[in-house]
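Read through the structure below, which is laid out as structure tokens, and then see the notes.
Removed from the display is one protein chain of the complex; every other protein chain stays in position.
By written order: A and B. Residues from 1 in each chain.
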Amino acid sequence: MNLENSLPLLVVLSSLLPGLVIFFLREGSHRLRTVLNLAGAVIKLALVVLLIWGVFHEHSYETRWTLAPGLDLVLHADTLSVLFVTLSTVLWLVTTVYAIGYLETSPHRSRFFGFFSLCVSATVGLALAGNLFTFVIFYELLTLATYPLIAHRGTPEAVRGARIYLAYTLAGGALLMVGTVWLHVIAGPTAFVEGGILNQMPIEYHPQLKAIFLLLIVGLGVKAALVPLHGWLPAAMVAPAPVSALLHAVAVVKAGAFGIVRVVYDVFGVNFVDQLGLLSLLGIAAAITIVYGSIKALSQDNLKKRLAYSTVSQVSYIALGTAILGPLGTIGGVVHLVHQGIMKITLFFTAGNYAETLGIHKVSEMNGVGRRMPGTTLAFSIAALGMIGVPPMAGFVSKWYLGLGALDAGMAWWVMPVLITSSLLNAAYFLPILHRAWFRPQGPEWPAEHIPAARFETSAALLWPPLLTAALALAAGLFAAAPYSPLEWASLIALKEYGL
Amino acid sequence: MLTTQLLYALSGCVIVALGLRSALLHSSLLQRVLAINVMGSGVFMILLAVAYRGAEVAPDPVPHALVLTGIVVAVSATALALALARRLAAEQDDD
Partner (left out) sequence: MTDVLIILVSLPLAGALLCLLLPRAATVVALITAVITALASGSLLYAVSTQGTLLYELGGWTAGLGIALRADGLSALLLVMVALVILATSFYASAYFSKSAARAHFWPLWLLLWTALNALLLSGDLFNLYVTLELLGLSAVALASLGGKIAAVQAALRYLLVGLLGSMLFLAGVSLIYAGYGSLDLAVLSRTVEPEPIAWLALSLMTAGLLLKTALFPLHFWLPPAHASAPAPVSAALSALVVKAAFYLVLRLWMDVFADVVTPAAADLLAALGATAVLWGSWRALRAQRLKVLAAYSTVAQLGYLFLFFPLLQALPPGPALDAATGGLIMLALSHGFAKAGLFLAIGVIQQRSGNDSIAELDGTAQRLPVTTFAIALAGVALIGLPPSGAFLGKWQLIAGSFATGQWLWIVVTVIGSLLAAAYTFRILGHAFGSQLYPSRAFAVAREEWPALILTATAAVVLGLAGASVWTLLEAGA
């Protein structure tokens, strides 16, 4: 049991064990709970730094445990998993701080933070999965861990929203599992190998492989909110803001998108998928989702619902990048995994701030909020501009690479219109909010001022996380060329996938 | 050719069939219990037929042991059934 064997497992355990302990804490043990949460997050961060360093220097970290003949649970760190693990870990730390502030007076905090930790453990396990079997296991565990978070408030709407979420995700999980078993039966244990292994399969298996690919993508597409499988996402908005932030930026939706990336690159191999004629199909699905999500976002007055449809649209950039053949498209898609996460979490943090501090749930209630809550609105503005794709924000970098990749692959004639339309639509539903917040005069009074204006506009635990993530979004764009930036890491991943 | 053995075995089958029919069709509790006992007797008869090894040789003791055990089991089961039926009748009388 040396470091090579145990490091991936330790990364998962660093949030699992505190989570299990937190379940048993009394409601009033506020300090102990905070210590456990933050200690777990910091330890995980330290382990992840070690992981980054190791993978960069070509070390191999793998934990393997046999569950049944031919079925091994494998946690393996490669460049792609390190990208997702780092995103999850950093954002978890920030979200924990935010959640502690947000849920200050709410009941059932021990239950919440227990499942919160389980959720992150599942996400990290999914990121580190070394084969499709392990991925499926953590994918389902993620569904189980997130259900209590969505139902947390206990209102009939919350329970209903959680039930809709389950209906979609369990059905998707079942399809994913059936596809994986099928693949196992015809191709053996499917470890994730850069460049994929299935192109070796004889040609009589190709129809089956096509069917398997469709099953896998549909199963993953439910969590990744590909249209028309996205119905659970708006319903899940009943969850408290930290949960929405986590779900949309880091955990559930990203897990689906990450899965699609894994299946296309590390199971089938992107050239093979193209050979089977399915790559363009994926691209079309992604394009439809991008445009549809943006159009629906325009008509939403509820701020969180608008952000939800924005997520539906934005996450499909990742799928689009996957569908663009060539390293540049890959870089664009993969780096957007990180960029979208940072920007979207900022938006949800700020939405939560508006709701908690001033009782604002609708866009129409946001007149002049920039004067009352300048820090929050600044963070919101940075993230929104990033979503639109304004340089030098992180979102611009992703779209740039997607465009370049499309040109490179000869797909520019339909990808560019999609990118441009989407950016215009993003502008159409974000800029009016910014205009309202900064330039309109304040209304007579706020819907429900829970936190009065003191030295800072709202409590510290609510204010600093969005400012931090907004700064990260800015930095990811400005310093994209620096070593260890998300973009550099994505380029490394693309190099490995294409064997360059 | 209808030997003694075959005659007994067939009679046993017929008794089993009659018992089964009665157990499935009648809804009265007592009749069902009796029908299952009749079925049991039919099966024992088949076993007795199986034990016959010829006029000169002693019969096979194994099926006889099975029949004896089966009778004991049937008696205990019938006793339990009747006890439960009596309990049920007592409860229903109280209403």
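Rule of thumb we're sticking to: a contact is a pair of C-beta atoms (placed from the backbone, for glycine too) under 8 Å apart; a residue touches a chain by one contact, two chains touch by 3 or more.
Everything numeric here is computed off the predicted structure, so don't read it as measured data.
Trainee: Which is it among A:L17, A:L45 or A:V178 that touches the chain not included here?
Mentor: A:V178
Trainee: Can you say which of A:L17, A:L170 or A:L478 touches the chain missing from this structure?
Mentor: Looking across A:L17, A:L170 or A:L478, the contact with the absent chain belongs to A:L170.
Trainee: For the chain left off this view, which of A:H76, A:H152 or A:K254 is in contact with it?
Mentor: Counting the whole complex, the residue in contact with the absent chain is A:H152.
Trainee: Even though one chain is hidden, which residues of subunit B still touch it in the full complex?
Mentor: Answer for subunit B: residues 9, 16, 19-20, 23, 29, 32-33, 36, 39-40, 43, 46-47, 50, 62-63, 66, 69-70, 73, 76-77, 80-81, 84-85, 87-88, 91-92 touch the chain left out.
Trainee: What residues on subunit A make contact with the chain left out of this view?
Mentor: 24-27, 29, 65-71, 107-108, 111, 136-138, 140-141, 143-144, 147-148, 151-155, 158-159, 162-163, 166, 170-171, 173-174, 177-178, 181-182, 184-186
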